[in-house]
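Certain chains of the assembly are absent from this excerpt, and the rest are unmoved.
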Amino acid sequence: RELQQFVMQEAQKATIQQSIHSLTDMCFKKCIGKISSGKLDKYEEPCMQNCVERFMDASHLVLKQLENMRTSS
Amino acid sequence: QVRQEAAVANAKALIEKVNEHCFERCVPKPSTSLSRSEEGCYSACMEKYMAAWNAVSKQYVSRMQREQSSAGFIGGGSL
């Protein structure tokens, strides 16, 4: 039973890591302009943060809309 | 052991993404050797990608925590 819980937790972590990789991939394309230094500049840093937040807002929108479709049909 | 494998897989995925993005951006026309400026770009790009990954990780985890501590799970963050 403890083993099972351990396995599930690890699987969940792997899913989270996966989401973080694909969010970084997508938001890097959207937010990062020229590569002049190795730091995120004052535009890029908030853009990356907003990108994560807005992506999650939008995913919730989708789930809500799907829910509405299902209950109304 | 499982954890270590997961960490290795995670690091590998990160390195793969760094190479994908930074080769794309810093080496538009591959020639007979990497120039100084290509090397400089690559090294900055790698640092930047890792900073971006860190920023995303923090934001993602903090969002998750806000959502779980608020009432609903789905309804929480959409407005």
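The first chain written gets the first letter, and so on, giving A and B; residue counts start at 1 in each chain.
Quick note on the criterion: contacts are C-beta pairs under 8 Å (C-beta built on N, C-alpha and C of every residue); 3 or more make two chains touch, one makes a residue touch a chain.
Keep in mind it's a predicted model, so treat the numbers as computed, not measured.
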item	value
Whole-assembly formula, with each chain kind represented once in the display	A x3, B x3
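Assume only the chains that are shown with their structure count from here on.
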item	value
Chain centre separation in whole Å, for subunit B relative to subunit A (CA means)	11
Subunit B residues within the subunit A interface of the complex	2-3, 6, 9-10, 13-14, 17, 21-22, 25-26, 41, 43-49, 51-53, 55-57, 59-60, 63-64, 74-79
Complex contacts: residues of subunit A adjacent to subunit B	6-7, 10, 13-14, 16-17, 19-21, 23-25, 27-29, 31-32, 35-40, 44-45, 48-49, 51-53, 56-57, 60-61, 63-64, 67
